[in-house]
Each structure stands twice: as structure tokens, then as C-alpha cells.
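A single protein chain has been removed from this complex, and every other one stays in its place.
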């Protein structure tokens, strides 16, 4: 299990490539990447600030990873989440689940994203092109 | 939409990294990778041969990609499938779906894999450690 | 002429890879199987295609078509 909060831009494919499981022991890898759009609820967004609750956020992500590892027949999980100032096109989150077979990999990956969205302490504050600043309140 | 049958080992993360959509226009990328295990239904597998039906296979994969692009609010899809002789740890298939939001990306990615498994003309013949050769008949 | 192809385990069972036959009148997929496979009964779950589109035993085949028989697929 890997959980990481990072303040800098990251390349999700590089992380996945470097997260090597033992060859032959897994058959399925499901991943999800959330990337910043330049639009939201009808407005053009210039930049975004991602706030989190240091330590609680990591603790919560470890908790949902543990739940996934217990609930599905999976081998490993990974969650990487960006914080700080970000720009359109920057990756926000990477979630992955490895398993012997596809169904648990797909289901655990989806579960991790839905749980992260529902309860992990992150907050988005976006700056529109007209420099209006607003907290995102839908998810 | 990209559909590709390849006879050589491939690095899925490299393909994904090179498949660039316009920054800011997508918010969600769901991917699935199927990788050869060194075990199957209780036996140790040494190698596998992946047969396909040239042209029909590509045609079928394009068809399910088109269905996904019509059925979900997604921006793009990618399917890469290996054929020929492969070894444990080699990647067999890569499927990806890009969208504005996570739900259609997840659902389209899962749909593509399930459809591929159900109907795309590929057949696996595995060679066990005792050199027994058998066609895989479960999926 | 009609080209008939066999794939994977079915190719081994039937002992043929590709066969060409004359396209007669009212030629169906079922008739092709019987004509080409020397009395081998059609295995359960066999899939069939005309010109690379899935089809069924009753479909009519015409001159120039490519017909294929194959076992359940196991890709991915």
C-alpha cells in the first residue's frame, strides 16, 4: 500500500511504472487519474488551490486503502494526491489497484476514488479567468 | 479512438503517456491492464500463445469502442492487445477511457474490457511447466 | 468461391485451417459446416462469422464471402 500527498506536479505513468509488483503474480491493474480541467460548472478556471488537513488526510487514505485490501481479493493499492497551487492539465489524483483478476481490481479502484471523494479532507479553491476566487462546493 | 494489435512486448504506461489529450479538456482517465500470470486454475504456466483473427479482431474492437463513445460522455478510448508468444509478467491488454468526469470514464473502461473478454476473437493456448499444452477455455 | 476459416482449438479438432468451396444456391452456415467437416458434429458454443461479423447457423452465404468458425474467445 502506498499513500502519498505531494506538493509538486507528478507524472502518474512514471509512478505506476516504478511501482513494480512481482512479475507473474498479478493479472490485473486498474487505475484512475483525476486531472484539472480548465472549466467547471460553466466557468473558465485559471488555477486552483488544493488544501488538505496534514496527517488526517494521509490517515484517512490509509484507512480506505486498508478497507479495500480487506474487502477485495487484491494485492496492492496506491493513492497519490496533489496539494497546493495547480494549473489546468495538472494531475490531481492517481489511484491504482492490483489483483489476480479484473473484477476485484476494477471494484477496488472505483471504491478508493468514491471514498476519497466522499470523505478525504481535501478542499478546492478555484480562481476564474476574471480573478474571482471561490471554494468548490459540489463534488 | 485507437485500436492496435501488437506482436511485441509493450509498455502500457509509455503508450498512455504518449496518448495526449488537450490539457484542461479532460478530467478523468480510467485504465485497465491485463498481465500474464504464471499460474492459472491451479497450474504453473510457463508461456502462452495468443491467437487472433486478423482484421475481424480489429474490426470488433473498433465496434465496441464506437459503442462506448456513443453510450457514455467520454472523449476518447484506447485498446492495445498483444498477440503471439508471451511470457509471465508480459502485458496482454491495455484499455483506457478519457472523460470530463469520473463516472463515464470508469464505466466505459469496464465496458470495453467486459466486451473484449466476451466477444473479441482472441484465444489463449498455454504451456504448463510440464510442457503440457492446452487451450484456455474459461474466461 | 467461399473461403472458410477455422481458429484455435476448433482448427485442431477439425484438422483444417482454411478451405474454399463453391457457393451453391441457398448455402447456409450450417450446410457449410456439414459439407466441410466430414460428419464431425458441430460442438456446442461454437461461434461463427460471415465477413468478420458474428452470425448464426441459418445465415445465407454468397459467392465471395469469408466464413469463420471458432471456439469461445479467451482474450484480455
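Residue numbering begins at 1 within each chain, and the chains themselves are lettered A, B and C in the order written.
The rule is short, and it goes like this: a contact is a pair of C-beta atoms (placed from the backbone, for glycine too) under 8 Å apart; a residue touches a chain by one contact, two chains touch by 3 or more.
Remember, it's a predicted structure, so these values are computed and weren't measured experimentally.
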{"item": "In the full complex, displayed partners of the excluded chain", "value": "A"}
{"item": "Residue among A:12, A:34, A:88 or A:104 touching the omitted chain", "value": "A:34"}
{"item": "Option touching the unshown chain, where A:3, A:30, A:50 or A:68 are the choices", "value": "A:50"}
{"item": "Chain A residues touching the omitted chain (full complex)", "value": "34, 50-53, 55-56, 59-60, 81, 92-93, 113, 116-125, 135-139"}
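The criterion applied here is as follows: only the chains that are shown with their structure count from here on.
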{"item": "Label of the chain whose CA centroid is most distant from the centroid of chain C", "value": "A"}
{"item": "Length of the line joining the C-alpha centres of chain B and chain C, rounded to whole Å", "value": "26"}
{"item": "Residues of chain B whose C-beta touches two or more other chains", "value": "34, 113, 117"}
{"item": "Per-residue overlap in chain C, given as positions that touch at least 2 other chains", "value": "76"}
